[in-house]
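To start, the structure itself, in structure tokens.
Apart from one protein chain that is not included, each protein chain of the complex appears where it belongs.
Coming up: chain A.
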Amino acid sequence: MAKYTLEINNTRHDIEVGSGTSLLWVLREHLGLTGTKYGCGIAQCGACTIHIDNKPMKACVLQVDDFADGQKIKTIEGLSSKGDHPLQRAWIETQAPQCGYCQSGQIMQAAALLEENSNPSREEIKSYMNGILCRCGTYLRIIKAIELATDGKVEQG
């Protein structure tokens, strides 16, 4: 067991877990930030996508040891204060989720895309989002939502 201090969604969290523990288990099982999901554990599905210093990363393959030096960790719970990030509003507008399980990862990946490129083409969207699986097949609505958010056409929350 070792002690770590993590900075998540602008809040410091002190935890004690085994060295090498996956950041995903720390977030979900130790800190109760369950919006970030487990889907594969091997960086293949993207359900666990979070931001570390504003870059999208797959939490399941990260070890807690490497992210306790003040790196800024952001999860879906910290994306906006009231669930009203333009992407979240666009997601509701297009009624994108079905089962919803993949959607935190989708939204976090899309948020990172918009940080890098505020007006992505459809092809850029597809290539940036390609790592996030959706078994329910909501991809078309996700694209629509991202385009809606970038157009600034999304309804004010």
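To be clear about the criterion, a contact is a pair of C-beta atoms (placed from the backbone, for glycine too) under 8 Å apart; a residue touches a chain by one contact, two chains touch by 3 or more; residues count from 1.
Definition applied: contacts and distances are computed from a predicted model.
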Missing subunit (named according to UniProt) among the choices "Xanthine dehydrogenase family protein molybdopterin-binding subunit", "Phospholipid/cholesterol/gamma-HCH transport system permease protein", "Isoquinoline 1-oxidoreductase alpha subunit" or "Membrane protein": "Xanthine dehydrogenase family protein molybdopterin-binding subunit"
Residue numbers in chain A that touch the chain omitted from display: 17-18, 21-22, 25, 28-30, 32-42, 44-45, 47, 75-77, 79-80, 83, 88, 91-93, 95-104, 107, 125-127, 129-143, 155
